[in-house]
Each structure stands twice: as structure tokens, then as C-alpha cells.
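Okay, handing you the structure first.
A single protein chain has been omitted from the complex, and every remaining protein chain is retained in its original position.
This part shows chain A:
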Amino acid sequence: MAAEREPPPLGEARQPELEELEDGEDLFTSTVSTLESSPSSPEPASLPTEDISTNSNGPKTAEIILDDDREDLFAEATEEVSLDSPEREPILSPDPTPAITPVTPTTLVTPRMESKSITAPVIFDRSREEIEEEANGDVFDIEINVSDPEKVGDGMNAYMAYRVTTKTSLSMFHKNEFSVKRRFSDFLGLHSKLATKYLHVGYIVPPAPEKSIVGMTKVKVGKEDSSSTEFVEKRRAALERYLQRTVKHPTLLQDPDLRQFLESSELPRAVNTQALSGAGILRMVNKAADAVNKMTIKMNESDAWFEEKQQQFENLDQQLRKLHASVEALVCHRKELSANTAAFAKSAAMLGNSEDHTALSRALSQLAEVEEKIDQLHQEQAFADFYVFSELLGDYIRLIAAVKGVLDHRMKCWQKWQDAQVTLQKKREAEAKLQLANKPDKLQQAKDEIKEWETKVQQGERDFEQISKTIRKEVGRFEKERVKDFKTVIIKYLESLVQTQQQLIKYWEAFLPEAKAIA
């Protein structure tokens, strides 16, 4: 892992400062990470062009993005590191640097970025030109399409490859239009990386589409029936929506992993996304541990806003699930209606054939034709029911789970802060005892520990405030998006219903004279 370690994004100039760290610190705490390492991350040489900036049009949150296996090396530095190197062009920002702490079960030391003060400027490693370009206003302009599902390979090792096409005028990308081939596990890998980086600091990372063993097995086995084509289409649409949502997020858009996903022709296989891999099992263990922890954390919510939001999202979740179930039932029944209408159409045609009164016979045949057309109509409507309405609801149910996850992270963050305070108190008590016992050597150590924990408490408080702030912003953005999304989708859905009714009118208007013509 050390071999693949990437230098921190703050540039080479930082490295000499590493030596100033205490020997006792483990700089490369192996985070028991569920991520695979990203060996194809850019080399140091290309670092200056790495764009780790906020979108100048988006919120002014400044943060430093770390890849998990690139440990940030300022763990518990007793010496404040100088961030004001001359070659860097600081971007002034009112926000403090958030601490990015990979949450793992065995973290002993949490590596993080330390800023000198709350109002310290955030350091980006970028060239001057790029900064100016951004200042000129890159309009948020990126369009993603997922298309052309193609089966690759045979038997149980087969998989579907999807074409991901990006059209953009953003300068951070090398070209304006490009496309790559990706498979489903690649998408899951991307989400996994983004989630590990951003979720625990309060960013709502859009969830990836769900795995489906049944669906994929059918495709692998090579069943060319309508259910497997439907499955592939459902997945394709879901992947497209997933990417579109992810790039809409101004912070995530800046992420190098996302860019690599969209641009690189070759992507390392994300094996750790498989359910039964070692990483997969670890994920499950972590999830269980989290669930237990959640139950035991009793947080004194001092901020009514969060309490309110928690409740709101709980309610929204419940209602969306109900609505989703109803819409799914509607899809099912409309498909049934379509099938039954088709059956009736055939039956009416047969009846028309055996009817010996000519005019009635013709009218019955016409009725059969009308019903056949109506059956088609029902099918299309069911299609719209599903892809427009039902899938939106499904997406939002998963998104709300991500929001709830982020709120949980905040609780954990609070817990950590509280724990640090408790530990600090204990250390102080221990020190007091040592004072009385008069053991000078141990006393020094105790004093050092107190200092250490005081810092941790401060950091804990800062982290908590930061995550709270980020979440507020994120929730605000999320709500705006939600409103926009729902309005657009529901209007689109209603328009599909309008279309259906208009067609129905056409068909019955054509039939009426035929019925009247029966003599």
C-alpha cells in the first residue's frame, strides 16, 4: 500500500514537513478500508493540474479531498504546520477546513488536515490559470447519457457493459465530448469511493442502483426474453439517473475519482463491491456495528433544526414508501389490464367472425381493432407509470436513506466529541492524582496526554460544527433539488396521462360511426 500511496494534494512542498511529526505517530494507520486502492490515480507529476476546487458557482465550501489510502499526514502534530507557502495561491474562503476522518472500526489515530485557525484560507494545489478560468464562470454544463447495453462474455462470467457518454463545456475535463464503457460494478465502485470520502463529513452522496442477483443471472444465462430486456433497460435508466444526480452535486463534480470514471478508457475492476468478497463481508459487519451504535447514542440535540429535519425525513420516508407501493401496484394492474384488453380484442375478433349479420360482424371486428390499439396504449402508459413515476420514488427513498445516514454520522461525530471530553476529564483526574503522588516522570506524560486530549476535544467540537454546517447546506440543496425533481417528473407523468386520454378519444371517435352503421 505504501508503494501506491499518493502524496497529499497539498503538493510536494509539504513533504519535508513530515519529518517534524513525532515519532510516536503512526503516519500510515492502515484504515481497514472497504475501498480498493486506486492505483490509477494521477502521479505526482500531474498534481498541479489536479482540480480540487469548488465550483465557483456552487457553494463556497472549501475542502480537501483525500483518497483513503493517501493518509493525510498531520495527525496530532504538535507543531502547527505552516500553510502559507509562497507558491500557493490561496483561495479565500470564509469557511474553515473540514476535517475528513475516514470512519473505520479500528481507527486509532484520525489523520486529518489541520488549519491554522478557523478563518485560515483553504489551500488548493492549482495553477494560476485554472483559478482565473473558474473565476470567469464555468457554467454548470454537463450532460451524461448511459446507453447501448452490450453483453460481454459468456456464461456466469458474462456482464453487461454500458456506454457512458459525457458532453460538457467544463474546463476540468480534457475533452468536450467523450464516452467510455463501464460495467455495473464500476458504478458501484465509484459510489463506494465517493461515499467513503464524503458521507461522514455530511455530504449527501447519491446512492447507486441496487444489485439484483436474479436479474443479472437471467441476463448471464442468456435468456433473451422480455423480462431480461426490461431488466437491462431498468438498470440502464437507473445508472443514467445516478450519474446525472452525482454530477449535479457541485462538490462531487470536482472529485478526481468521478472524473476518472467518466474519462478514463480503462478502469481497474472494483472487486470489493462484490457481496461475498472479504470487503463485502466487512461492510456487512460495519453496518451491523453501526446499527447497534445508533441505538445506544442518545444525543442531546441542542439544535431544533436538526430535530425537526430528522422527523421530517422520517415522515417523508414513510409516505414515499407507501406511495411507491401504490404506484408499483398501479403498474402491475395496468399491465394486467393491457393483457386482458388484448385477450378481449382477440375474442371479439373471433366473435365478429362467427357473427352472420354482416354489419354487426364488421362492427365487432372494428371493436376488436380498437381494443387492440387500446391495449397498446395501456402498455405504454404502464411504461410511463414505471419509468417516470415509480422509479423516481424509488430513487428518492434511497436518497433519503443517504440523508438519514448523514444525520447519523453527525450523531457519531457528536459522540466522538463527547467521548473525547470524557477522556480529557479522566486524564485531568489522573494528572491530579499524580500531582499528589509526586511522580515527576509520569506527571510529564500525563500533562502531555492532557494537551493531546484537549486538542482532540477542540477538534471534535470543530468537526461537529463543521458537519452540522455542511449538513444544513446539503439538506437545503437536497430539498431544492427534490422540489424541482418532483415537480418536473409529476408534470411529465401527467402529460403522459393526457396523451393517453387524447388517443383514447381518437380511437372511440373513429369507432362510433361504425357502431351506428349497424343496420
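In the analysis below, a residue touches a chain if its C-beta (ideal position, glycine included) is under 8 Å from a C-beta of that chain, and two chains touch if they have at least 3 such contacts; residues count from 1.
Throughout what follows, contacts and distances are computed from a predicted model.
J.: Could you check which of "Sorting nexin/Vps5-like C-terminal domain-containing protein", "Dynein light chain roadblock", "aldehyde dehydrogenase (NAD(+))" or "Metaxin-2" matches the UniProt name for the chain that's left out?
T.: Answer from the record: the omitted chain is "Sorting nexin/Vps5-like C-terminal domain-containing protein".
J.: For the chain not shown, which residue from A:347, A:376 or A:444 touches it across the whole complex?
T.: A:347
J.: Which chain A residues touch the hidden chain?
T.: 312, 315-316, 319-320, 322-323, 326-327, 329-330, 333-334, 336-337, 340-341, 343-344, 347-348, 350-351, 353-357, 359-360, 363-364, 367, 479, 482-483, 486-487, 490-491, 494-495, 497-498, 501-502, 504-505, 508-509, 511-512, 515-516, 518
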